[in-house]
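Just one protein chain is left out here, and the rest sit where they should.
And now, subunit A:
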Amino acid sequence: MSSVTIRGVKKKYGAMAVLHGIDLEIRDREFVVLVGPSGCGKSTLLRMIAGLESISSGDILIGDRVVNDVPAKARDIAMVFQNYALYPHMSVYENMSFSLRLKRMAKEMIDRKVREAAEILNLSTYLERSPRQLSGGQRQRVAMGRALVRDAQVFLFDEPLSNLDAKLRVVMRTEIKALHQRLQTTSVYVTHDQIEAMTMADRIVVMNAGKIEQIGTPLELYDTPANLFVADFIGSPSMNFLRGTLEPGAVVLADGSRVPVETTGRGAAGQKVVFGIRPEHLSLSSDGTGLAAEVEVVEPTGANIQVYARVAGMPLCAVFTERHDFRPGQTIHLAWPGRNAHLFDAASGQRL
């Protein structure tokens, strides 16, 4: 097991820059998730750690060894691919033992390791099957087993759950997390699904357009997003944004309504700002004061009710766990605890 250090790493394809200087320190035994929309460069970064993509500039270190020019086969890294990449002409056993056979390990040793990994992953009865005879979840586990038998320094996961159906994805998510807790191998996990990132990660790296937007624990990102992109990306349904002008003690919206907010030390009066509040932090105000919103659509999910409404022409979503009987067209008044309100500069998008 080992740490991974990324220093000023850039990637260019011809004139097109995909990564604009990434700095990241992944600690030993840590589970780090790279998350971002498609095309943000997260998979490219992972493949650079793996040694499958060249590094245009900067350094990647595994432990304290610079691996820029070390070929993939010599980096001692295991990787789980999105489409599993199981060798179709080999049985499960052969798939899992391939790397050990390449190392010319003794037969009994290989056998012991494969059976151990198969035991952990509940694959013991499938060892003689070929990959095409397995279900999606089982293939996924074989792919992990192939990584597991190797005792590699680092595990890389490239969107490993995105080919599974929704239910299985949740199950496998928990399995991978439990596996990491058991083995403690340094892991880098790429996904575009923020829920996956939130539930699995020790730390999340939010990426956008070839840059890191924020690095932090899941709750840090949720509670104090550094900018509008992170605020919008983390959380589901995503945070509500109301554009307005900053005045002492409030944000004034386009229609003149005032959104009360703590403003001391946060920007100057007259500054264009974005007020942010998460749907789950909104509640009905008991005394009829608070932000007036006109209900448009009500979506009960069973566990809660999602209400889509409009405030000063801007869309807003609120989630209630209590049951309310809202009708489209109805005006409701919303309140929230002051500590849950976020404020961003409209021009730069940075948190105030």
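Everything that follows uses one rule, which is that a residue touches a chain if its C-beta (ideal position, glycine included) is under 8 Å from a C-beta of that chain, and two chains touch if they have at least 3 such contacts; residues count from 1.
Just so it is clear, contacts and distances are computed from a predicted model.
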Name under which UniProt lists the unshown chain, selected from "Sarcosine oxidase subunit alpha family protein", "Cytochrome bc1 complex cytochrome c subunit", "Maltose/maltodextrin transport system permease protein MalG" or "NADH-quinone oxidoreductase subunit J": "Maltose/maltodextrin transport system permease protein MalG"
Residue of A:Ile77, A:Ile120, A:Leu161 or A:Leu334 touching the missing chain in the full complex: A:Ile77
Options A:Ser56, A:Ser91 or A:Asn163, residue touching the unrepresented chain: A:Asn163
Touching the absent chain when the full complex is considered, from A:Ser3, A:Ser99, A:Ser257 or A:Gln330: A:Ser99
Contacts of subunit A with the absent chain, listed as residue ranges: 50-52, 71-74, 77-79, 81-83, 85, 87-89, 98-99, 102-103, 132, 146, 150, 163
